[in-house]
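Let me give you the structure first, and then I'll get to my questions.
A single protein chain has been omitted; all remaining protein chains appear in their positions.
Our next item is chain A:
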């Protein structure tokens, strides 16, 4: 089984992927690639399909056409000889283990302590011993600066702290690809910085592939290797942050950036 350590080719590849919600086309034959270790930020107006890309990768949303590859392996399909068949749960579980996701609404388990949130899946899914999972959990809490909150319940934490736990929980499964779905959009403005700082630390890790959907343009510019501007289910324009933010080519990109960077004009 391919374990996404295969170093040839992109780690994520969307090949003419179509996603529809009823009559509404969210992804319109999307072609999209991410290289190993690359930090990519997806920007664009709401409804442009940004989050859907992440949700498809996390297998929370099925696709209606095309093929998604993760580490060279089809995500939503299984190889059967030369052809591809819809994937079974076994295959999806295997593929999911390469990915971790951070949600806009945190989605921490409210009835579990912070530490238990970090140990539940490693113990149940990876078969790690409880002691080992706890030790690793505490290391992750240290990384996100929350060792003193280990025995608290999520509702006793601020939104920013909860999201840092959310990041630690995803990392506890040792994913090769981290997906951030608007991780600061539900936070009060004064709490955004602490979460971005944690993500910035992760961005320095060479091996970790990161895919980020955010409205924090300055942050995106700092941490990303590449910015993709989505519009109407396709990539309208992409390039290095400097290119996109200082010299966008497409009128649609210019209009969007002007709207989000100088909202008062």
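Note that in this section a contact is a pair of C-beta atoms (placed from the backbone, for glycine too) under 8 Å apart; a residue touches a chain by one contact, two chains touch by 3 or more; residues count from 1.
Criterion: contacts and distances are computed from a predicted model.
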Which of "1,2-phenylacetyl-CoA epoxidase subunit B", "FAD-binding oxidoreductase", "3-oxoacyl-[acyl-carrier-protein] reductase" or "Ectoine/hydroxyectoine ABC transporter permease subunit EhuD" matches, in UniProt, the chain that is not displayed:
"Ectoine/hydroxyectoine ABC transporter permease subunit EhuD"
May I ask which residue of A:58, A:138, A:202 or A:260 touches the chain that does not appear here?
A:58
Specify the residue from the set A:64, A:124 or A:222 that touches the hidden chain.
A:124
Of the listed residues A:93, A:240 or A:254, which contacts the missing chain in the full complex?
A:93
Which of A:35, A:78 or A:107 contacts the chain that the document leaves out:
A:107
Out of A:115, A:141, A:173 or A:244, which residue would touch the omitted chain in the full complex?
A:173
Residues of chain A (touch criterion as defined above) contacting the omitted chain:
58-60, 93, 96-97, 99-101, 103, 105, 107-113, 120-121, 124-125, 153-156, 169-170, 173
